[in-house]
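All protein chains but one are shown at their positions in the complex.
Right after this comes chain A.
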Amino acid sequence: MSALEVEPGAAPESGLVTTDTLDNFDEMSCSLEEIKNENDATQEEETNDNTINEQFDDNGVNDNEFVNADEEFELNKEWIGKSKHVFVLSMAGKPIYSRYGNEDKLAWLFGVMQTLVSFTQSSDDCIQSIQAGNTRFVFLVKKPLILVTVSKTRESESQLKMQLHYVFNQITSILTLTRLNKIYEQRQNYDLRRLLSGVERLIDHLLTFSEMESSIMLGAVQCLPLASSVRDTISSAITGACSKIKNLVFAILLANNKLITLVRMKKYCLHPADLHLIFNLVQASESFKNSESWTPLCLPKFDASGFLYGHVSYLSEDCQACLLLLTVERDVFFTLSEAKQKIVEKLRRSNCLEAINESLGNPGESSASAGFVEIRHYLYKCKSTAQFYQPNLSPPYAQSKEPLIEIYKRAHHRLHNVSRPLKLIFERSANEAILAWDTKGFELFVVFEPLIDTSQAIVLIGKLLNWIKKKEERLFHLNAPTF
């Protein structure tokens, strides 16, 4: 195939932790203590319930509405017909979350699931999954919680399990793992929903996100296309305004589910899984648009034991990019608010806001408009930076994205099957041809017209890689700036 010296999008340093597979998904680092100690910051006690509830106060109303609608839901056709159910319960079988329907009315079902888990555990074993025709049941027993999904989506067991891991992480990101464990150590029968009001909405959104976007599957994030000079100006504006602020760990600027820039404290990287939670938080919370917010946030892969505190705000009325400043200090709202003002001013002066808006307004190139007529769509992931690029959707997927996502998920699963990974798949069916290719530096998934000639497909892939290489400065965030 083509011989590129360096794969497109590669960079000497990455602000994101790079992972190939889910292998180390359970591994969590403990970075918080380190940062606090190094900077001699005063250590303080964990936040109490109030802070958490305050943050989600505005959602309480919505929640009640839901409960009313749910009452008709009880095991009717509509409920059964849902393509993916997700349930979270405590080890004692107490309902915590159900994607559809009212948990209290489904209490018996939670009881059954708990029984299945404890039955297998009684013989020092653990239930993993059940297959029944088109329906797959996947269990994740992650103390102190049990997570279950019932899916008719044809996703693989490992993909469904990854989604459950994300749901678990979403819950820890609100409570911290330490606190979660402590709660159940003290009272096995605790009703966790008391602490998680409003989190349902985040989990709902996260599940839709994992079903409709490729980023969770790839373990990567997509960047907003910007000229490298613009991106550098933005990064330096942030560094300039924040370099004096003590204990600031990450500054993240994102828009429309795409990363604009990530500035980090030296030595520390952000895991894509944590960044996905941040994306989800921003996407799911309309309230951030109205005012500057201060929110405690636990990033489970960064440090599951404690909170970071985030100053969250949109840049301005006329530029819908969201800026998050994450620190270990719990009372520096005003310092960060000031820094944000400085950043916005600088960006406005250097015309960066316009550049961002322009990129946001541009739907992006489809693969046909870039000159690849036989290629319907593709995903390119650069492994060393955990970033990916995909062209704009074009027919036949422009109307409905689901078939495309399904094709990618199937190919991704086969390429990364833990016990039998593959280097290359080329598959031709009645509807399309797909090529999935895993190399040291990158992963590539390309969907072709079904009648493409094999040798032509190879030629096109070479051309495509060259095209991406040429555009890499625009499509990827190649620097990993630090404060």
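By our rule, contacts are C-beta pairs under 8 Å (C-beta built on N, C-alpha and C of every residue); 3 or more make two chains touch, one makes a residue touch a chain; residues count from 1.
Here is the rule we use: contacts and distances are computed from a predicted model.
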{"item": "Undepicted complex member, UniProt protein name, chosen from \"Ribosomal RNA-processing protein 42\", \"tRNA (guanine(10)-N(2))-methyltransferase TRMT11\", \"Vacuolar fusion protein CCZ1 homolog\" or \"DNA-directed RNA polymerase RpoA/D/Rpb3-type domain-containing protein\"", "value": "\"Vacuolar fusion protein CCZ1 homolog\""}
{"item": "Among A:134, A:186 or A:399, residue touching the chain not depicted", "value": "A:134"}
{"item": "Touching residues on chain A - with respect to the absent chain", "value": "1, 22-23, 25-26, 75, 80, 85, 109, 112-113, 115-116, 119-120, 124-135, 137, 140-142, 150, 152, 157-158, 161-162, 410, 414, 417-431, 454-455, 458"}
